[in-house]
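See below for the structure under consideration.
Of the protein chains in this complex, one is absent; all others appear in place.
Right, chain A next:
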Amino acid sequence: MTMTLDSRQLPPDAAADAPAPSVRPSTWRLVRANGAVRLGATALTVLAVVAVAAPWLGTVDPAAIDPASINLAPGTHAPFTDLSGASADHFFLMGADGFGRDTWSRVAYGARISLFVGFAVAVLAVLGGGLIGLLAGYFRRLDGVLMRLMDGFMAIPNILLAIALVSMFRASLWTIVLAITLPEIPRVARLLRSIVLSVREEPYVEAAIALNTPTWKVLWRHVLPNAVAPLIVHATYVCGSAMLVEAILSFLGIGLSPEIPTWGNIMSEGRVNFNEHPQHVLFPGAFLALTVLAVNILGDGLRDTLDPKLRRRGD
């Protein structure tokens, strides 16, 4: 995807009037130099490595049960014997839970679900909401219907809408992703619609239309490049909030089944024995909080560098 305006498309004076394209190579240099972006991106990279390399990071099968290790304290060296009788020396970094499963293994594998859900929801919400916002902003006849529909969805509080959707369909990774994506779509649609509404009156868009440019090309070449920066920033925040909502659904016991460890359902199972063994809630909770914090710091850094207008308004 090219993100630069094609100046050959424009008459000379319109090209001079056109605002600079929102994402340019020099902007990326600015982004890379930003401290918040570096901090957030580094933390997320480390976490992604943990998620991918989980099998080689001193973990055992996260679903394996060792009755002898039930509620073992964090930092214990002990043999891990699963139900088939296979035994190996193991270091219980975060102890073992009420079923005798290694908590560190569950937390490390749980990172996979959080990262996947955050990323998938951000991408799908931007695609879905972006398409609706683009249509509503550019084709005035669709505007009323589409935006009233979006208003309707926004009237149902996010988490309740996700809960309702999950309750209707059996919880699987994709139904969870869709249930979290749907409530996010109206906000993306509104954002893109407002950008389209302001850009469509620009002289270079009028010029492109006057030159008989096909509509898809006007949208792709002249309208969408203006939306790239705000959409990237917004997608980051959607990613963070999606991780939180996934954890909330799992924590409430209506997310993925406990056979697939997620930070939310580790905490959900751990809370039964919270008074005696708070580590089963506090370890995954700390991972979740730090991950979302990293995503939000990354988002703030991107906002400051990519979207200076937003910074002035929101800050």
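Quick note on the criterion: a residue touches a chain if its C-beta (ideal position, glycine included) is under 8 Å from a C-beta of that chain, and two chains touch if they have at least 3 such contacts; residues count from 1.
Keep in mind that, in the parts below, contacts and distances are computed from a predicted model.
Colleague: The chain that is not shown, which UniProt protein name from "Carbamoyl phosphate synthase small chain", "Peptide ABC transporter, permease protein", "Binding-protein dependent transport system inner membrane protein" or "Glycosyltransferase involved in cell wall biosynthesis" does it carry?
Modeller: The correct option from "Carbamoyl phosphate synthase small chain", "Peptide ABC transporter, permease protein", "Binding-protein dependent transport system inner membrane protein" or "Glycosyltransferase involved in cell wall biosynthesis" is "Binding-protein dependent transport system inner membrane protein", the UniProt name of the unshown chain.
Colleague: Which residue from A:62, A:95, A:240 or A:261 sits in contact with the chain not drawn here?
Modeller: For the chain that is not drawn, the touching residue is A:240.
Colleague: Going by the contact rule already stated, which one of A:31, A:235 or A:267 would touch the omitted chain in the full complex?
Modeller: Counting the whole complex, the residue in contact with the absent chain is A:267.
Colleague: Determine which one of A:48, A:142 or A:159 touches the chain that has been left out.
Modeller: From the options A:48, A:142 or A:159, the contact with the absent chain belongs to A:159.
Colleague: Residues on chain A that touch the omitted chain in the whole complex?
Modeller: On the chain A side, contact with the omitted chain comes from 148-149, 151-153, 155-161, 163-164, 166-169, 240, 244, 247-248, 251-254, 267, 271, 274-275, 278, 281-282, 285-286, 288-289, 292-293, 295-297, 300, 313-315.
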